[in-house]
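For this depiction, one protein chain was excluded, whereas all remaining protein chains were kept in their positions.
As written, the chains take the letters A, B and C, and residue 1 is the first residue of each chain.
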Amino acid sequence: MARMDVIPDILAQRYASAPMRRIWSPRGKIRMEREYWIAVLKAQLDLGLSIDEKAIAAYEKAIDEIDLGAIEERERVTRHDVKARIEAFNESAGAQNIHQGMTSRDLTENVEQLQLYRSCRLLFRKGLALLHRFREQALAYEELVITARTHNVAAQPTTFGRRLAMYGEELLRALRNMEHLLATYPARGLKGAVGTQLDQWTLFEKDSARVRELETRVLQHLGLPGQWKAVGQVYPRSLDAEVLGHFVQVAAAPTSFARTLRLMAGHELASEGFAKGQVGSSAMPHKMNARSCERINGFTTLLKGYHSMAQNLAGDQWNEGDVSCSVVRRVLLPDASFALDGLLETGLTVLKQMEVYPAVIARENAHYFPFLGTTTLLMEAVRAGTGRETAHEAIKEHALAAVKDLRSGRTSRNDLAERLAGDERLGLSRETIEQVLQSGEALLGNAREQVRTFAAESEDLLKAYPDAAAYEPAAIL
Amino acid sequence: MARMDVIPDILAQRYASAPMRRIWSPRGKIRMEREYWIAVLKAQLDLGLSIDEKAIAAYEKAIDEIDLGAIEERERVTRHDVKARIEAFNESAGAQNIHQGMTSRDLTENVEQLQLYRSCRLLFRKGLALLHRFREQALAYEELVITARTHNVAAQPTTFGRRLAMYGEELLRALRNMEHLLATYPARGLKGAVGTQLDQWTLFEKDSARVRELETRVLQHLGLPGQWKAVGQVYPRSLDAEVLGHFVQVAAAPTSFARTLRLMAGHELASEGFAKGQVGSSAMPHKMNARSCERINGFTTLLKGYHSMAQNLAGDQWNEGDVSCSVVRRVLLPDASFALDGLLETGLTVLKQMEVYPAVIARENAHYFPFLGTTTLLMEAVRAGTGRETAHEAIKEHALAAVKDLRSGRTSRNDLAERLAGDERLGLSRETIEQVLQSGEALLGNAREQVRTFAAESEDLLKAYPDAAAYEPAAIL
Amino acid sequence: MARMDVIPDILAQRYASAPMRRIWSPRGKIRMEREYWIAVLKAQLDLGLSIDEKAIAAYEKAIDEIDLGAIEERERVTRHDVKARIEAFNESAGAQNIHQGMTSRDLTENVEQLQLYRSCRLLFRKGLALLHRFREQALAYEELVITARTHNVAAQPTTFGRRLAMYGEELLRALRNMEHLLATYPARGLKGAVGTQLDQWTLFEKDSARVRELETRVLQHLGLPGQWKAVGQVYPRSLDAEVLGHFVQVAAAPTSFARTLRLMAGHELASEGFAKGQVGSSAMPHKMNARSCERINGFTTLLKGYHSMAQNLAGDQWNEGDVSCSVVRRVLLPDASFALDGLLETGLTVLKQMEVYPAVIARENAHYFPFLGTTTLLMEAVRAGTGRETAHEAIKEHALAAVKDLRSGRTSRNDLAERLAGDERLGLSRETIEQVLQSGEALLGNAREQVRTFAAESEDLLKAYPDAAAYEPAAIL
Partner (left out) sequence: MARMDVIPDILAQRYASAPMRRIWSPRGKIRMEREYWIAVLKAQLDLGLSIDEKAIAAYEKAIDEIDLGAIEERERVTRHDVKARIEAFNESAGAQNIHQGMTSRDLTENVEQLQLYRSCRLLFRKGLALLHRFREQALAYEELVITARTHNVAAQPTTFGRRLAMYGEELLRALRNMEHLLATYPARGLKGAVGTQLDQWTLFEKDSARVRELETRVLQHLGLPGQWKAVGQVYPRSLDAEVLGHFVQVAAAPTSFARTLRLMAGHELASEGFAKGQVGSSAMPHKMNARSCERINGFTTLLKGYHSMAQNLAGDQWNEGDVSCSVVRRVLLPDASFALDGLLETGLTVLKQMEVYPAVIARENAHYFPFLGTTTLLMEAVRAGTGRETAHEAIKEHALAAVKDLRSGRTSRNDLAERLAGDERLGLSRETIEQVLQSGEALLGNAREQVRTFAAESEDLLKAYPDAAAYEPAAIL
């Protein structure tokens, strides 16, 4: 297919960052494979196999002679992708030493794991940057009282910082889990066609110790933290599902946050903000659409789909393995990485640019606080000597009447405070009532303390990766 | 991003056919959009709007001046993809007439639907070609007796043609359903920002009749069979899920067939065959891996994942619609189309190239038929006057002993016939027993008749699309 | 397990209707099986097999002697569920004639299909009742102008009836599709162990015609409209996925509607209403939570999960079939039926009880219409002779200023009309401006006509099932 007609990977092209694209670029992958082959060659030489050192030098020199078109051409003839890449590298180097004692999977499994692991590391660091921003904004808005909602209906006051801490804490758990993954992720290693290392073992004249040492050195080259010991042709695909599970979990908190910001934008309490120079719909200047938040929600739908693909590969291994997973993993590993990368970039941008409208928030609070404070008023009335049942009856009566009048249009202002003050049954002065109902302060519970707890706990994680927090997202579409 | 570094859509590049790639190519899509805009313009002119005919001519002349890089550049400034494409076309034509009274979704929804509908039509026709091959092969192997298995264990005889008819019939239902989809698929049409057609209605001075006529003409241009009448900003996403459901259903039969061919290959009863010039693993010439069948199974895993994405968009609409589906649909509609296209191409190739090994099949039959015929033998014994319980006891005793000896290695040949012939309790001659046990003929039931029924029923569908059956798949990787 | 400790199926117990529970009750299923066995017996007798008519009478007499505990006990011994049920029925009848020439799947596949088909029919009729209510409410609220939203932000006016028509139309398509399913759903039939009908064919002395006739009669007993001709041990599981796909599609429209009603409740524009005697949270009398709508959304999450199970069975058949689907289908077929039943019951209740608050809606309209009408005002200004660019500039300037003042708290009332009237650049009188901006009428486009189109199209379907529309939901929890 002519290069002009290429259909780009839309996630890579529109949404992923340059570092993530580099990990998964066809050229980048071939470079990784070649480095890997050379690492195997050097280790084989060190451990006593007879290998021409000049050949190694020739491979090192040819490492960047990568002609994707020519390799594709070879594959169309041999119908074997790895073979095509071996031949291309051999031809460039004028040697035939690489891939000795190896099967295709000794190459591809490990290099793909390396790509995925590097993606995880990049995503983990962006996740930390996002956690940092949740923390910063939670602290910045620690005192801004808003109307918390459950069932999408006003319930009790909270602060906007407290709401952000809620998402932040969910993200914190996801990142702690991902940290655990990064510390334990096992490479498949050099296991041969069915996992028994037969070919390397034969090459090394049945010397198991040298085969183990070879594998250790090659894994050191890769830099992966763990190692499977008894895999078959392929590593268990439940590992891919595990990784993708972390992707979805990291996505969950920004996704709920984005959904909530879409809701808040519908009430004009906040908006996701605009980039410099960006305007809303030209025809409708009032419309500040939460497009980026919607996109975050979209990325998560993609991630869940990719995760379901990975799940469907888990537990589906026949014998020592087959390649019914091949086309699936070719798609899902990069595309899921791009999707989470795009989500985190977008999330970082939203948390950076979002705008909050305290005046609108105050209007909403004024509307709802009379209702939200009734539980507390009840306690005050009882403390002041009114019978509990009497007080409850009076409050309920007035609250329902106030709701009814607001909904029917008889009034457009919540006058519950006046109604309650005017009812002798309750025995509370207008001052007392207004103090409770309008301050919000009295109704915040531990909200602010909880923000500071979250800030401290996230700081514990962040300080272990001191440069991650400062990451600035690239401009998004 | 430099064109050199582009990360291609792997499904498009490696697996999809050229016609499918054309439907979804960035350039092809922009061409479709421009044709659509011109169709709207012409209809608006015909229906009385004041539009400069020279401008239309200028647009028609400029239709192929498509500079993807420049459009992308514009989008990075405006952050609005449709606006960037409007400006680019306007600039090429030196006019500003397109998109009048339209919102972005008046363009994109319809053009995306057209892409998807054309994909469906292409896939339906390939599905017919696949049905044709199932039919041909079912007839070709109508008489080849094989050992049918349930629970992966030999159960009763059937014929290989009958087994193929089973998959063929499943495909037939899927195609009948897809035919129904193709006959009813509704376009969103020109509905404006929230679905009420406000802007066209205002343009046409509140003349509902002309707005209806405009929409009718535009939909005729598209060629879609149906039309939504009361949609919002977007058409209901349950329609995408419906389409993807058809994709998975069309995939199901070839997928079960591919899985079964992998099983048969494990018993060397059949193989998926090789392309001319292709060899198996170079290191292991005996290995004729069912790679293409595995790939078919992989495509289906992808399709199920894409379908789950589409399902997750269904029922998730807020008010008159938002774009939390945008990034999801950008990925899933083309990628699912590519995946099913690749699956059908691969399936066609497998059904064309597969090899069946009657000698190995005969060995398997000889091994199992003595067991498989015991039910029939029981009936024969009863007919010959033996008591049912006596006969049953004798048969069971010998069958279990034969199994045991085969499994323990005491014998490697199934001698159940001799054992039964030697037992007076049964009262059947060796000739009778062998006739029943070894022919297979006596044990086929209606297998062959069922093949012919399937052939006739699939012919009913195929003859309505006379040129579809002849489709030859392109070479696959 | 003692009956006291039984863990009930939560979907059946809390949410499903009594008729749906009857379809799937253990006792009901056994009754269906027995009716089926008797139907087979009678057909076998009619077609010439030697069967004792007294035995048939004995079975008919014993049909309701169903002791679930005793059957379970038998199964724990035989470890074969069908065998346990055969023995129990035989013992009650004092005969041994049923199940002749049949395998377990000749019984279970068909009876399970019958259960599923009856569920589909029940659900289809409830879907019609729901469509009827969408239609009624769309007509009732055809004129009630509301602020349509895209991206959850005010976009253009529409009417509440028009919004309901949007969901109604989506449901209409789903029901049309389900009607197609009900007209074509194929039974597996009496196909024997591997699909070849060997045992009936042997019983009927290789007389294919009588075997065909037997199957026809048995399927007539079941009342299913179609028939597989070449299945294996089991019917293709893609058929279950197809059915479940219809379930999700039927659920999609009420699910989007429920989500939107949750959004509207958050703005106090509407509520799902309360049953007589029901109150909101006792502690918070103002809270009228959209619990039923949330539950509808929850049912859909369940349905998508059950659908994904069904999808994962499709294409997973080995050879002529196995039972790796058994435990899955035991769960998903009833539970998905219960979930959709519960969803439709809940949806019917919500559409019946929902309350709409025109006064609050009017307040929202007043707040937004000045913005929403700017596009129309622009056209008016141009028509009145103002330059387009001048007019656009003036409108945008004032709109952005008005938004800013509202968000910053400088004002709490949208005064855009005054601002525009005061700007000479625009050249429109205050009367003209207010007329456009406040009426809504002028901005409805074809909204009301579209409601009537939907009403007519849904009536077309409803009148084919005259008694379905009147269905009244049972009380829900």
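Keep in mind that, in the parts below, a contact is a pair of C-beta atoms (placed from the backbone, for glycine too) under 8 Å apart; a residue touches a chain by one contact, two chains touch by 3 or more.
On a predicted model such as this, the values are computed, not experimentally measured, just so you know.
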Visible chains in contact with the missing one: A, B, C
Touching the absent chain when the full complex is considered, from B:Arg118, B:Arg173, B:Arg237 or B:Arg262: B:Arg262
Those residues of chain C which, in the complete complex, touch the missing chain: 1, 3, 5-15, 18, 21, 24-27, 75-77, 79, 81, 83, 103, 262, 275, 277-278, 282-283, 289, 291, 294-295, 297-299, 301-302, 304-306, 308-309, 312-313, 318, 322-328, 330-332, 334-335, 342, 475, 477
Where the unshown chain meets chain A, residue by residue: 148-152, 155-158, 162-163, 165-166, 168-170, 173-174, 176-177, 180, 184, 186, 192-202, 208, 211, 228-233, 236-239, 241-242, 245, 248-249, 251-256, 259-260, 263, 297, 300, 304, 307-308, 311-312, 314-323, 375-376, 379, 443-447, 449-451, 453-454, 457
Residues belonging to chain B that touch the chain removed from view: 149-155, 262-263, 265-268, 283-291, 294, 308, 312, 357-360, 362-363, 368, 371-372, 374-375, 395-396, 399-400, 402-403, 406-410, 412
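Rule of thumb we're sticking to: only the chains that are shown with their structure count from here on.
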Gap in Å, rounded to a whole number, between the CA centres of chain C and chain A: 33
Chain B and chain C: spacing of chain centres that average the CA atoms, whole Å: 26
Of all residues in chain B, the ones touching two or more other chains: 297, 304, 308, 312, 318, 322-323
